[in-house]
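Below is one structure, written out as structure tokens; the observations come after it.
In this view, the complex is presented without one of its protein chains, the others remaining in place.
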Amino acid sequence: MEASPAGPDDPVSLIIAGALLIGASGIPGLFLPARTDWGQKCAALAVALGSLLGIIGALATLIAERTISWTIAGSLPFGPLEAGIDPLSAFFLLPVFIVAACCAVYGTGYWPAVHHPRTAPRLTFFFGVLASSLAFIPLARNWVLFLIFWEIMALSAFFSLATDDLEREVRDASLVYVVATHAGTLALFACFSLLGRGGSFAFPAAGTMDGTAPIGTAIFAAALLGFGLKAGVMPLHVWLPGAHASAPSHVSALMSGVLIKTGIYGLVRILSFFGAVPPWWGMVLLTAGIASGILGVAFAVGQHDLKRLLAYHSIENIGIIVMGLGVALLGKAAGLPSLVILGLGGALLHVLNHALFKSLLFLGAGAVIHGAGTREIDRLGGLGRRMPWTAALFLTGAAAICGLPPLNGFVSELLVYLGFFSGIVQGKGAEAPLLGLAAPALAMVGGMAVLCFVKVFGTVFLGLPRSAEAAACHEPGWAMRGPMVLLALLCALIGLLPVAIPHILEPALFAWDPQLPFAGVRLAEAAPLDWITLMGLVLLLAILGIGAWLWKRVTAEPQGTAGTWDCGFALPTARMQYTASSFAEMFVKLFAAVLRPRVHPPRVQGLFPEKSAFASHVPEAVLELVMAPLLAATDRRFSLARKLQHGRLHLYILYIFVTLALLLAWAY
Amino acid sequence: MVDTVIHILITLLLPPLLLGVINRTKALFAGRTGPPLLQAYYDLAKLVRKGSVFSATTTSVFRAGPVVALAATFTASLLIPLGEHRPPLSFGGDMILFAYLFGLARFCTTAAALDTGSSFEGMGAAREATYACLAEPALFFSLAVLARLSGSLSLTPMLTGTAATSWLSSGASLLLLAGSLFIVLLAENCRVPFDDPNTHLELTMIHEVMVLDHSGPLFGAILYGAAMKLFVLGALFTDIALPYATGIPLADWVLFVIAMLMLAVGIGVVESVMARLRLTKIPQMLAASCILAAFSLLLVLR
Amino acid sequence: MTSLVDQLIVLVMLINFAALGSGRLTVAIRATALQGVILGILPVLIHSFSWHLVVITGGLILAKGIIIPWLLAGAIAKARISREMEPYLGYVPTLLMGAILTGLSFVFAQRLPLAPEHQGLLFVPAAIATLLSGFLLLVARRKAISQVIGYLMLENGIFLFGLLLTEAMPVMVEAGVLLDLIVGIFVMGIIINQISREFSSIDTSRLTTLRD
Partner (left out) sequence: MTAGLLLIPLLGAIAAWLIPSERGRPWVLPVTGAVHLALAVEAIFAPAVPSPGGWLHLDAIGKLVLLSVELLFFACALYAVGYLAYRQERPNRLLCAMLPVCLSAMTLVAFSHHLGLLWVAIETTTLTMSPLLYFNRNARSIEATWKYMLICSVGIALALLGLLFLAYSTLVARIEPTLLLEPLVASAPLLSPAWLKAAFVFLLVGYGTKMGLAPLHTWKPDAYGEAPGLVGGLLAGGLVTCSFVGLLRSYQVFAAAGGGTTFHRDSLVLLGLLSMATAAVFMARQADFKRMLAYSSVEHVGILAVALGLGKGALAGALLHLVSNSLTKGVLFLAAANIHRSYNSKRCERVRGALRRLPWSGGLFLAGFFAVTGSPPFGLFVSEFTIVSSAMTGEGAWVGGLMLLLLAAIFLGMARTVLPVVMGESSRIEHTGYRDRFLTVAPPLALMGVVLLLGLWIPEPLRRLVAEGAMLLGGNAP
């Protein structure tokens, strides 16, 4: 895998052309007259075309295991700007292009320029810039270049997110987002400054740094902070629920599916530089992953805003990815290559899988909002009857995110699990007990995810409509349905045919650790990928066989229709159905110590009580219960300090005098 | 090949008998005669020949739920060794598929329950899903213990061969493990003290309340699926708890069937001598099983 | 010669106290004017004759002794300001502080080596003491005009030190400094006038609307 300079016939030129096309896609729309959707449609076409180019380029790079690098003659005071591509970058490009194309096409139906003449051109433009910067980030081989793309991404995401800024909620979310992302960028300043101590801001080669030195620790800590903020690792996730809930759904899908993965990319990339790593790095990552996984899904269970709930699941899945990374690092520290292959392989595959099913779910949520006009789960219900496509596609996504076979989520979680179990079997040091804890933790995450998605799917799509809007919902058009179908098919494809995965995954793994190809462990041997196909087929055959026989039996006998069993109650209404909140209530009470649910009970008084209401919600614990009070306390302290600017001139002059005196006293 | 056929036959035929044995045991304890041992077979035969009544609220999810649940349970049964015999399918990592197939089954049954729009069924589904979150870790702690003891990542080596020797080397840990798994077995199959299959008050039920609206062949599939789940998880338990093998294939099959019937008697005894727990106590019980399994893991990792 | 110089410098310091202790604006203005005149005389005593020196002496006396007091008196008259100083800090405490600061300036001056030709002269401590007295006036007096007086005194301290360097400073720079000073005072006078028109007072304690 010698690095070679780039030529015009390289696959990377396809990627760059695609990314540029995507980045420029929104520009014509800015100049076309409002109230025509030509700009938007052209942009979607351009993004789709650009993505196709990009996917071809990325796959070609992966399969050929190419490593290409080149330099941009920059004139910033940091020397030339290196760029390049290797299989690891190419792997991260796959979800970028797939999801960007789907979301762009979806956007034409979801946020049509005809209905949003003021915001749609702007949104289309920033969406293109966002997708393009996401594609360029993995190509940077220089920290300065990386930071520039990184911030273009952050800013364009901010503008996309703030599209609907008339809503107070959107403004608040944008503020939290922008502060969090800037804090992350500043942490990266520190990280990259430390990495650039030698004077060059070019990426070091993989495996050339020593992680056991103190400087390595500092770099690791800063990277964890900076990239963790972007990825949304607990407790750095504060911006994520609000931002994902408030953005237009296709932007949420891109953010959740791809944008937060840039944090993972950064972390993976930085970790690749270290030849030797101390074991505690892996333990830190594993612990952070477990915390994100369990708390993320626990908070998700407590939500009753559809998109907020999905956002918490992003935190959960980031947790799973980080767990995989942790296993890989533990394996690297302990010299167990199978742990590296399985852990990192699981993590990377989950990056791709999560991008697919989470964007599918967000697009599905968008279809629900589009069709029923609300994302409040408890106001929905029975949507499956009028929106069968959306229901089926959402169900696919839900099953995939729960890691249920035979879909793609299961494959990547299986790899991570195998990493855990290999560690438990082979481990000698302190890592075995931690991994022994991680496996049940991940199992618990899986169980909770099932709980959560049964709740969502059941409350939104099944039963009876709980409101007039839900009763009058409608299926979206093909512009919105098509991308979802594609994503669902990809989910099923990876779930049923994972044998193809090593071809694109292994080059990325080998780029991460150049020693890995010589360790004698291959992904196809370490993981039962062919068995998964077989088992998937067995399962499908069983379902079909049992289903066919039973259905024959059912249709052979008389069938009747009746009301649902109501225990003899005379007047059941749709509002008496179990809601999402009631479904989750038992769980939320069990975890009340962490979730701290807020209940606003009704006040019932007198013989004939007035109409009253009951409400409960689970607040964003870190933001609302830690950060906000902390900020308020700081504000109070600061307003004391602000008394120093009291407006009295003679005391201002005293400040000068005192400064002078103190400096003189210090000098002499 | 013969083993495979026997495996599938036992898996398909034995489960309803276990229910009969349990009920018979309970009846004995209560001083009744009780239903015939084969009552469950009669019920199933009757149900598949009955007509169905569907709630007007339901969609295809309601109809697909029992089918997928049964299929998933059946697929899982192909992965578990019965006694000392290798299962038809076995590979590294199959224990995770095994566990997740039950997750799939749970997803489908609870979704089907919610499809009716009934509060009762929603309640049951919520309970089922919530308790599973706590049972799942105990199962995985147990799997971790078995993986460590056997040094492998597949159910077959975990449960055959090494189990007997492991009892000698790390008996304490396996004892804890068996205890934990027994609790999981009872909880997952909705037996007393977690749930009472014979209860008649909707508000207190877990599993039964979810299937209130099912009828006819589909209800038959649910009952059969539940029996099969009991069988599969029971096999997991007996493989560990009663690891004796003669080395003669036929004798081993007989031994396994006897072990399963003993387990059914055991469950019947437990159901007879114990009262149902209050719903709020169930999480504590499940947490206790987690802790047992975690201790067991700690012992083998030591 | 040296003793005469030192006597004059001591006089400068005494004038500081006069300004710090007096309750009348006019007294303070005259005190600073007198300081200015002394500043004008001093270079003649320490440097040998040159035209440069004449220009500086003339400039200093003209600016500090005549123009600036005249500007200030004009401002007082125009703004119809009462002639009290109106202290934040009483006169006696101000004087005490002045004494302490003068002492401190002697301590500070000890740390600084002098050029051989200036050995034994009190320029450095006196300059710093005058500067600090100016500061004290700025901090401890309420009226805008008294703060200008404080600023003038501060400047006097600086010029006092500058006298040691008369030869090093080109005339143009010296002139520029003086011109800037005069324009500064002029602008301040205008502002005071505007303040008194806007607030019908020049009590700076009223100028506190701008704050956080």
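The first chain written gets the first letter, and so on, giving A, B and C; residue counts start at 1 in each chain.
Definition applied: a contact is a pair of C-beta atoms (placed from the backbone, for glycine too) under 8 Å apart; a residue touches a chain by one contact, two chains touch by 3 or more.
Values in this document were obtained by computation on a predicted structure and should not be read as measured data.
The chain not shown here makes contact, within the complete complex, with A, C.
In the complete assembly, the contact with the undisplayed chain comes from C:183, out of C:45, C:66, C:96 or C:183. For the chain left out of this panel, the touching residue among A:70, A:110, A:192 or A:312 is A:192. Residues of chain C in contact with the chain left out of this view: 111-115, 127, 131, 135, 138, 144, 147-148, 151, 154-155, 157-158, 161-162, 164-165, 167-170, 172-173, 176-177, 180, 183-184, 187-188, 191-192, 194-195, 198-199, 204, 207, 209-210, 212.
Take chain A: the residues that touch the chain left off the picture are 74-78, 144, 147-148, 150-152, 154-155, 162, 165-166, 168, 171, 174-175, 178-179, 182-183, 185-187, 189-190, 192-194, 196-197, 634-635, 638-639, 641-642, 644-645, 647, 649, 652-653, 655-656, 658-660, 663-664, 666-668.
Here is the rule we use: only the chains that are shown with their structure count from here on.
Viewed as a contact network, the protein chains form an open path, each link joining two chains that touch. Seen from the Cα centre of chain B, the chain whose own Cα centre is farthest off is C. Geometrically, the chain at the heart of the complex, using CA-atom means, is A. The leading chain pair by number of C-beta pairs in contact is A-B.
A straight line joining the Cα centres of chain A and chain C is 68 Å long. Separating the centre of chain B from that of chain C, both taken as means of CA atoms, is a distance of 98 Å. Computed centre separation for the pair chain A/chain B is 35 angstrom, with centres defined by C-alpha atoms. Interface of chain C with chain A (complex): residues 88, 108, 111, 135, 138-142, 147, 204-205, 207-212. On the side of chain B, the complex with chain A involves touching residues 48-59, 61, 63-64, 66-68, 70-72, 74-75, 78, 89, 91-94, 96-97, 99-101, 103-104, 106-107, 110-111, 113-123, 125-127, 129-130, 132-141, 143-144, 147-148, 151-153, 202, 212-213, 216-218, 221, 283, 290, 293-294, 297-298, 301. Within the complex, the chain A residues that touch chain B are 381-382, 384-385, 395, 399, 402-405, 410, 413-414, 417-418, 420-422, 424-425, 432-433, 436-437, 439-444, 446-448, 450-451, 453-455, 457-459, 461-464, 527-528, 531-532, 534-535, 538-539, 542-543, 545-547, 550-551, 553-554, 557-567, 574, 576-578, 582-587, 590.
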